[in-house]
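Moving on, here comes subunit A:
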Amino acid sequence: MSAVDNPKQPAKEWEPNIVGFACNWCTYAGADLAGLSRMQYPPNVKLVRVPCSGRTNPQFVLRAFQKGADAVLVAGCHPGDCHYATGNYFTRRRYLLMQRMLEFMGIDPRRFQARWISGSEAPKFRDVVTQMTEEIKALGPNRKLREEI
Partner candidate 1 sequence: MKRIGVFVCHCGSNIANTVHCEKVAQVAKDFPGVVLSTDYKYMCSEPGQVMIQEAIREHNLDGYVVAACSPRMHEPTFRKCAARAGMNPYMVEQVNIREQCSWVHANKEKGTEKSIDLLRMGVAKVVKNEPLYSTTIPVTKRSLVIGGGIAGIQAALDIANAGYPVTLLDREHTIGGRMAQVDKTFPTLDCSACILTPKMVEAAQHPNIELMTYAEVEAVDGFVGNFDVTIRKKARYVDFDQCTGCGACTEKCPKKVPSEFEMELGMRKAIYTPFPQAVPNKPIIDAKHCRYLLDGKCGICKKVCPTGAVDYEQKDELIVERFGAIVVATGFEQFDISAYEEYGAGKIPDVITGLHLERLMNASGPTAGKIKRPSDGKVPEKIVFVKCVGSRDEAKGRPYCSKACCMYVAKHATLLKEKMPNSKSYIFYMDVRTPGKNYEEFYARTQNEYDAQYIRGRVSKIFQVGDKLIVRGEDSLLGRPVEIEADLVVLAAGMDPRGDAKDLARTLGISYDQHGWFTEAHPKLQPVETHTAGIYLAGACQGPKDIPDSVAQASAAAVKAAGLLSKPELTSEAMTALCDEAICSGCGLCQSICPYKSIEIKSINERYHGQMRQRRVSNVNQGLCQGCGACTVACPSGAMNLKGFTNDQILAEVDALCQR
Partner candidate 2 sequence: MVEQKINPVATLSDVKRINPLIPMKAKVTRIIDETADVKTFCIAKEEAGRFTAPFRTAPGQLAMLSLPGVGEAMFSATDAPEHLQLSIKKVGVLTDALHEICPGQTVGVRGPYGNGFPMDEYKGKNILFIGGGIGLAPVRSVVRYCVDHRDDFGQLHLIYGSRSPADLVFKYDLFDTWPAVRDFKVSVTVDRGDDQWKGNVGFVPAFIEQLRPDPENTVCILCGPPIMIKFTLGILDKLGFTPENVITTLEMRMKCGIGKCGRCNIGSCFVCLDGPVFSLAQLKTMPNEY
């Protein structure tokens, strides 16, 4: 979908565009480890690095859907491992609510996922990304909450 920059080029066959918010100390490190281990996974998930999953504001998730993301992933350390002690406990509470709210608005639950991926769980990172890409490819582009300018 995100054809090479100038939109004039014909869009190729549709590829899901998934925005991921990854906490710098665990998930981002897990993704790096997946890279070091040369694991292969589809290129559809692009990570925004945040200091802690607790920094991810539900409004960023809404913004991603509004700007045309097909799915959003919020990933951070396992509760208890947070570099900042309690960051991901609040993430858990907020996104337990946000996940239900998005479903309540009619967004397919598979389009929003929150997962705990630690710095050493590179295989888990690859599986989450691969699984999410396949699911969204099956679901097709997301029209809901999307801004038409």
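How were these candidates chosen? In short, all candidates are chains of the complex that A comes from, given by their letters.
By our rule, a residue touches a chain if its C-beta (ideal position, glycine included) is under 8 Å from a C-beta of that chain, and two chains touch if they have at least 3 such contacts; residues count from 1.
Model, not experiment: these values are computed from the prediction.
*Asks:* Going by the contact definition at the top, pick out the neighbour of subunit A in this complex from 1 or 2.
*Replies:* 1
*Asks:* Any idea which subunit A residues touch candidate 1 in the complex?
*Replies:* Spelled out, the residues of subunit A in touch with candidate 1 are 1-2, 4-5, 7, 15, 17, 19, 24, 28-29, 31-36, 38-43, 46-52, 54-58, 60, 63-64, 67-69, 83-87, 90, 94, 126.
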